[in-house]
Structure formats: C-alpha cells, structure tokens
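Before I ask anything, here is the structure I am working with.
A protein chain is absent from this complex, but the other protein chains hold their places.
Up next is chain A:
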Amino acid sequence: MKQLDLRRFPGFFAITLLCVVVLYAPLLVVSVYSFNASTSITNWGGVSLEWYVDVFTGPESPKFQRAAMNSLIIAVLAGLCATLIATSAAVAMHRAGRFKGKTATFALINLPLMVPEVVTAVASLIFFTAIGFSGGVGTILLAHITFCIPFAYLPIAARMQSVPDSYEQAAMDLYATPWEAFRLILLPLMMPGIFSGFLLAFIISLDDFLITNFVKGAGVETLPTAIFGAVKQGIKPNIMAISTLMLGVSVVFVTLSWLIGRSGQAKT
C-alpha cells in the first residue's frame, strides 16, 4: 500500500487527461466537421458525405489525386531505398567488428536528425540548383531518401542488437558462406525490425512538407504541399475531408506497425 502511495502524485492523472484532450481535440473536431453538410466551415448543417464525394470527383480532385499519387510513389520508393541502405549500414555497424571511422559513420547516419529541417531544405535547394537538377519528383525523392535513412536505421539497428550472432556462427560452422548466413539466418530474424524501419521511413516521407516545398520545383506537388497551398486561401471543407482520410491512413499504419512489432517480440 505504501509503495503504491509513493508512485502517486495528486494532479498528475488530471494533467495526463488534459494532455490527451489537447492532443486529440483538434483532430477530432476536424474529423467531425468533415462530415458537415454546410459549405461554411463554421455552421453545422447536418451530417453528409458530400465533401468526401467532392474529394474524389470535385473540381479540385484531379489536382489532389495527382498530389496523392506523387506522395505515395515517393514515400514507397524513399522508404524502400532508405531501408535497404540502413539495413546494409546496420550490418556493418553491428556485425563487422571494429573499423576505422565507426564513430564518424554513426554521426553521419544521425546527421539528418541533427541538422534543422529548414537548413536541410535550403541546402538541398542550393545543391540541386547548382548542379542543374530542375525540381521535380526526382529531387524530392533524393532528398527524402537522405533524411529517411536515420529513421529506417533506428528500429533495424535496435533489432539487430537484440539478435545474438550465435545463429549465424552456427550456420557458418556448417559451411555457410557469410552471404548465406546473412540471407538465410540474419535477414529472416531481422524482418520485424526491417519492416518497422520501412514503415517509419514511409510515414516520415509522407509527412514531410518543408524540404519537399523547397526542392519540388514549379507545378509538382505532393499531398502536403498541395494542402498547404489550398489552406493559404482559407480552410475549406474538402481539406477537412482529405485531412480526415490521411488521419485514418496514419492510424492504420501506426496500429499495423505496433502489431508487427509486438508479434516480432513474441517470437523471440
């Protein structure tokens, strides 16, 4: 009884509840108002799916659909590339013993997390302009791969650390080549980490606005830059419907990643 008492502070539960309310209230309000039948964003005109229909068939729908397609393609490709690069880096950092420049490499992997986003954005814009790359899906993709690497690396490296190398040792004692030991033993054991790494990189790429906005060039839009452009002229109901859809996608992805992470833990 006494121990329970020491863990409790009056008011902490109330603050936690307040915290949850502040975190969810804006999202909840926008989701509710996305079903508003009125063209005004202030007055409530009854429940309808009008704005969801508008998102898919309305006058602005081609613009947003193209932007969504760009976002999706970039996020999948950036996620895949970053995961590949991060997996290879994680093997070097955790399975190749000591080597020269290991600390520097670790710093390099984490560099995208340390440089402020707006600085990365400016630097990328200057770089792509200087080498004569005109902005488009290509420049966005290259920038995204770069800043996604540390996000993919985190769960992959964490997973690799928790997998002892005795399985690979055993395989190699049975005359497996290092490549076979990697492909047949380490890779399957790493899968939950690799999958979480991909999901994380995917969401981070999908989330990015600032860097994309700098390097995208004229005419090319991703979903966040298209939404930002629209919001600058005022929040409209169709934006709330798009927001609610994206919110739904995020929640599905987080739940998925959480379930996979849990199943991965259960197996080991």
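What we mean here is this: a contact is a pair of C-beta atoms (placed from the backbone, for glycine too) under 8 Å apart; a residue touches a chain by one contact, two chains touch by 3 or more; residues count from 1.
Operating definition for what follows: contacts and distances are computed from a predicted model.
UniProt lists the omitted chain of the complex under the protein name "ABC putrescine transporter, inner membrane subunit" (options: "NADH-quinone oxidoreductase subunit F", "Sarcosine oxidase subunit gamma", "Tryptophan synthase beta chain" or "ABC putrescine transporter, inner membrane subunit").
Among the residues A:Ile73, A:Leu142, A:Met191 or A:Ile260, only A:Leu142 touches the chain that is left out of the figure.
Only one residue from A:Val76, A:Val137, A:Met191 or A:Leu210 touches the chain missing from this view: A:Leu210.
In the full complex, the hidden chain is touched by chain A at residues 2-3, 6-9, 11-13, 15-16, 18-20, 22-27, 29-30, 33, 41-42, 84-86, 88-89, 91-92, 94-97, 99, 102, 105, 108-109, 111-112, 114-120, 122-127, 129-130, 142-143, 145-147, 149, 160-165, 168-169, 172-173, 178, 181-182, 203, 206-207, 209-210, 213-214, 224, 227-228, 231, 235, 239-240, 243, 246-247, 250-251, 253-254, 258.
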